[in-house]
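Entry: chain A
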Amino acid sequence: MSDAVRVSGVSKLFGTERKGTVAALDGIELTVAPGEFVSLIGPSGCGKSTLLRLIADLDQPTSGTVSVFGKTARQARIDQDYGIAFQQAGLLPWRTVGGNVELPLELHGVGGPARRRRTAELLDLVGLSDFADRYPDQLSGGMQQRVAIARALAESPELLLMDEPFGALDEMTRERMQNELVSICAETGAAVVFVTHSIPEAVFLSDRVAVMSPRPGRIRTILPVRLGSAGDRDEDLRETGEFFAAVSAVREALHGMPAGDGLRGLDLR
Partner candidate 1 sequence: MRRTSRTATVIAPIVLGVVVLALWQACVVLFKVKPYVLPSPSSIGEQFGRAFDAVWAGILVTGGNALIGLVIGAVAGILAAVIAALVRPVDELSRPIVAAAAVVPIVALSPVLYTMFGSDVQTGRQLIAALAVFVPVYLNTLRGLRQVRPVHRDLMRAYAATPWQATRAVTLPGALPFLFTGLRIASSLAVISALIAEYFGGPADGLGRSITSAAAYSNYALAYAFVLGSIILGLVFYCITLAMERLATRHSRSPS
Partner candidate 2 sequence: MRRARPAVLGVAGVLLLALLWEGYKAVGPAGGVVVNGLTVLPRTSDLAMPHLWTMLARLGEPVTASGDGTPLWLAVVRASAFTLGLSALGWLLGVVVGMLLAMLMQRLRTAESALLPWIVLSQTVPLIALAPLVAGLGAQLRLGDLRWEPWMSVVVIASYLAFFPVSVGALRGLESPERAHVELMRSYAVGWWKTFFRLRLPASVPYLLPALRLAAANAVIGTVVAEVSIGLRGGVGRMMLEYASAASGDPGKPWGPIFGAVVIGLVAAGVVALIGIALRGYRRAEVTA
């Protein structure tokens, strides 16, 4: 079974008229095994979202290769091998919750009854079965994100790409969503690439944490932080010694970045 994601020698340069060329990413090497949960963490401008977009083929690298399940990123997108969740839930406001979850199924020609069945399953998975006929504007931010995650899981992808999906939520909702995500990943066995700027979040969720540094965006180090199997991770985990140790380790890795930049955009706790 090939790697879920293999990023090799990837650089991404952005050129603007005013600012000249910006090296968003430089020499990125990253491998994600099937079923593995990898977080990308780093201060603003380290290129973590850009890297995720390259894996999703929403953008192309300036050099290097990105392969997903042994195929090019483009082919993987065309074959719909991944599900994606953005920081803004990105729900279509004119569709009901159920309609939003159905969207990818509809677009890919799944028949009506099959769609409805799958949608019901997914909404049950994220605990929103009662809200199938509501509209996004009737839901809270946390609920909208759950719908977005349900939608990302619609076609049972083996790879989930998530770009700070909990970024806009308050702390309590965030921790609850992390608990749910862990159990969902345990059930589906999908590989996950998860962008975050929260150290505790990265440590709680991941098997490995890739610490990135900015200007140019590079992966500084990758730390294994697997704190028990997915099934074992629950609220109490956040109080354990191993958890704090792992958070410290990640924080250490993030320190030693050029002092002038500081660690903007990071939740250090």
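By definition in this document, contacts are C-beta pairs under 8 Å (C-beta built on N, C-alpha and C of every residue); 3 or more make two chains touch, one makes a residue touch a chain; residues count from 1.
For anyone wondering why these and not others, all candidates are chains of the complex that A comes from, given by their letters.
Computed from a predicted structure; not experimentally measured.
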{"item": "Candidate touching chain A in this complex, from 1 or 2", "value": "1"}
{"item": "Residues of chain A touching candidate 1 in the complex", "value": "53, 56-58, 77-78, 80, 82, 84, 86, 88-94, 103-104, 106-108, 135-137, 144"}
